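One protein chain is absent from this view; the other protein chains keep their places.
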Amino acid sequence: MIDAPRVELWAILPVLMLFGGGLIALLASGFARRAAQAPFALFTLAALAAAAASALWLWNRETTTALEGMVSIDRLAVVATLALCGIGAFGAYLGFHYFERDDFRRNEFYALLLFALGGMALLVAAADLIVVFLAVEVLSLALYVMTALTFRRGPTEAAMKYFLLGAFASAFLLYGVAMSYGASATTSVQGLARALTGVGGSQPLALVGALLLVVGLGFKVSLVPFHMWTPDVYQGAPSPVTAFMSAATKVAVFVAMVRVLDVAFGSLAWDLAPAIAVLSAGSMILGSVLAIAQRDVKRMLAYSSVAQAGFILSSFVSPEREGIAAALFYLISYSAAVVGAFGVVMLISGGIREQTGFERFRGLGRRQPVLAALLSVFLLSLAGIPPTAGFVAKVLVFGAATSAGYWPLVLIGALASVAGAFFYLRVIALMAMQEPRGVDIADPSPLPRLVLAVPAVTVVVLGIVPGVIVPLLQEAGVLTW
Amino acid sequence: MIRLPLVLMFSALLFSAGVYGVLARRNAVMVLMAIELMLNAVNVNLVAFSSSLHQMSGQVFALFIIAVAAAEVGIGLAIVILLFRTRESINVDEVNLLKW
Amino acid sequence: MPLDNVVFWVFAPLSVATAIGMIVVRNAVHAALFLVVNFFTIAVMYLLLDAPFLFAVQIVVYAGAIMVLFLFVIMLLGVDRGDAPGERLLGQRTTAVILAVAIVAELATAIRAGIGFTTRAPGGFDAVNPGGNPSALADVLFRDYFFPFEVTSILLIVAAVAAMVLALRRSKSLSQREIETHAGDDLEAYGLAAPGAPGTVGEPSR
Partner (left out) sequence: MLTEYLPIVAMAVLAVAFGVASLVVSRMFRPHRPNPVKLSPYECGNDPVRLPRGERFSVKFYVVAMLFIIFDIEIIFLFPWAVRFRQLGLFGLVEMAFFIGLVFVAYIYVWRAGGLDWATSVEAPADADLASDSPRDPMAAADEELAAAMHDAEVAGAR
């Protein structure tokens, strides 16, 4: 009898909570075909709370790998899972409000949201390239279906484009994993690191494998040469799905990139850094420039998220602890701002048939002062203006890049953020100084405004007092697996 | 036995044929077929490495890829059918409601 | 052994030819049939690389199930009238060719440089396949990779949800209130409301 492997289920407790929640929500949506959405939303929030609690419990577990080396338990995964649960909670509430307003009943939305989050929580804790691939597939498939959930023409096209380019990216990701498997005879991140440092591994194959992995994951976080799908999908998808997708996918995939690039291909860091710097610079410049030319807020936010991905990637050129902590801080502040911004856009755009052109935001300050104020805070943070967390994030990221000696990248980043500030402030000016036109179809209900105040407060508090979480992130930056 | 680089070159050729297929074709179903071709090229690559390294994990991974590809095709074609319902055509170029 | 090389040099060009055929041919059904032949040639490749179980799986899953789905959708949507000839994007084909050739070149150099460490040809598999391929596969699959195996079931569940949510009969999927309050151009696609019906919101959305 072959001895049974040790199964440490406690190691992936958050993932089990999320997948379990997803299964229950799925069965409930199967049996209660016409039930009201409120219990589903509440159950989703409960599952997210349970996952966050179990992630916190993992904080002071000793760092190791579990389940035959497939999953790793470390503080990086815990911080990322907490951020994902936060984003998921907002995604669930915004989705509930969005579907409730037009009484468009799709209870499977909550099951899909939980499955996507489970895939992301697994991705941030993955210690084996096979688990990375499967987690990326689970989260992507769930997101494709969520994008097409309202069957209107826009969302269906967005889902089609997202699917085609997502599958294309997965094929590249796979080819990269196959090459690195060939180079090191193992798919585990730790084994790869050991093989590449020793004589056994074959450097050229591993380098191609790493580049193909960066291409595959670059598609998912919409870095420049692979960002073509982003504006169409962010504009086409329903706003709550866009809010959840833009924030959560970036957190999950960037944390996976940290693990893959810093640990698995650590020894190749010297060869990979120039490629990463080029990708980051390209994303920063093109993202900001293209965003200026937009007449639709969602499309502008899509291009701005391409630029933000560039900023986050610029911290990857320094693989030490400080670079990872800067990336984590940037991810948290970016997620809070972008989820809030898309939430406000959803409230303004008038339900399922969304109109998010600039005319919709003209003179918003007069008609919806609260929404205009909230959106201004989020846009200020995305632009990186001092009182908000976006500014601190940019400082940290550029600090990490300069300490790694990539000061030209920082220069490009500074120029890009100045250009970026222009199109963010233009929207704020549009809301404040102009006269409103057309009928006001903004959503009057007070509860969403309260809910969206939470990310606004986080963004401001993190901006003024970043010391609250920076030391924790420093600890999370220590990577052994 | 066949030499490993030959098989790797063969799968590289298939992979690039798939890449060309995805970029050049305009019919959504044909793009999906090209993606399947790329996944098959990766499978051949993995099995070749598994055979040359005398390990089974390459073949196990290829099995997972086949399972994932099947689920992915199912969802892709469901979206294609939905697209056809709302737009009468699945020509990827005509899907430009959200253009620039 | 000459037999393996002979089989390889027969099936490898055949599968590359069918792959290119699939991409070039106009009619979708012909492309699908090319792909089926390609799947069979790749299945033979697995036989050559000592993976008989994958040979069977490839035929059962790819040629048996996935291609059925492809042909079904082609027939369902009648897309077999073929592609509109001519090019929409400027230089779409040329850039695609350049990209494909670049990838082949890059991979070729990497393979040429990288294969230094395994100079010997892929050896026999009897050392690793004691009880035959499936049982050796089972030992590794259900012992070392048991966790990804369970995650695959989650993937199948998401696929089932997708099939139910997206593909199940959807002609009247819009809720009743939606028809009354948001009668707009989207609804014409469903042939439910005449254009310009009451309740269109403020200014036209397009």
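Note that the chains are named A, B and C in the order they appear, and that numbering of residues resets to 1 at the start of each chain.
Criterion: a residue touches a chain if its C-beta (ideal position, glycine included) is under 8 Å from a C-beta of that chain, and two chains touch if they have at least 3 such contacts.
Computed from a predicted model, the values in this text were never measured in an experiment.
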For the chain that was dropped from the view, give me its touching partners among the shown chains.
A, B, C
Residue among C:19, C:35 or C:57 touching the omitted chain
C:57
Name, in rising order, the residues on subunit B that touch the hidden chain in the full complex.
63, 66-67, 70-71, 73-74, 77-78, 81, 84-85, 88
In the whole complex, what residues of subunit C lie against the chain that is missing from view?
1, 3-4, 7, 47-48, 50, 53, 57, 60-61, 64-66, 68-69, 72-73, 75-78, 124, 131-132, 134-135, 137-139, 141-143, 146, 149-150, 152-154, 156-157, 159-161, 163-164, 167-177, 179-180, 183, 187, 192-199
Which parts of subunit A face the unshown chain closely enough to count as touching?
1-2, 4-5, 23, 26-27, 29-31, 33-34, 103-105
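Quick note on the criterion: only the chains that are shown with their structure count from here on.
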Of the pairs A-C and B-C, which shows more C-beta pairs in contact?
B-C
State, to the nearest whole Å, the distance from the C-alpha centre of subunit A to the C-alpha centre of subunit C.
27
Starting from the mean Cα coordinates of subunit B and subunit C, work out the distance between those two points in Å.
4
Residues within subunit C bordering two or more other chains
107, 111, 115, 139, 144-145, 148, 152, 155, 158-159, 162, 166, 170, 186, 189
Going through subunit B residue by residue, note those that touch at least 2 other chains and give them in order.
8, 15, 18, 32, 53, 55, 57, 64, 68, 71-72, 75, 79-80, 82, 85-87, 90
In the complex of these two chains, what residues of subunit B are touching subunit C?
1-10, 12-21, 23-27, 29-30, 32-34, 36-37, 40, 43-44, 47-48, 50-57, 59-60, 62-64, 66-75, 77-82, 84-87, 90-91, 93
Where on subunit C does subunit B make contact in their complex?
1, 4-5, 8, 12, 15-16, 19-20, 22-23, 28, 31-32, 35, 38-39, 42, 45-46, 48-51, 53-54, 57-58, 61-62, 65-66, 69-70, 73-74, 76-77, 79, 83-84, 88-89, 92-93, 95-97, 99-101, 103-104, 107-108, 111-112, 115, 118, 120-125, 127-128, 133, 136-137, 139-141, 144-145, 148-149, 152, 155-156, 158-159, 162-163, 166-167, 170-171, 186, 189
Partner subunit B, residues of subunit A touching it in the complex
130, 133-134, 137, 141, 144-145, 148, 151-154, 156-161, 163-164, 167-168, 170-171, 174-175, 177-179, 181-182, 185-187, 231-232, 235-236
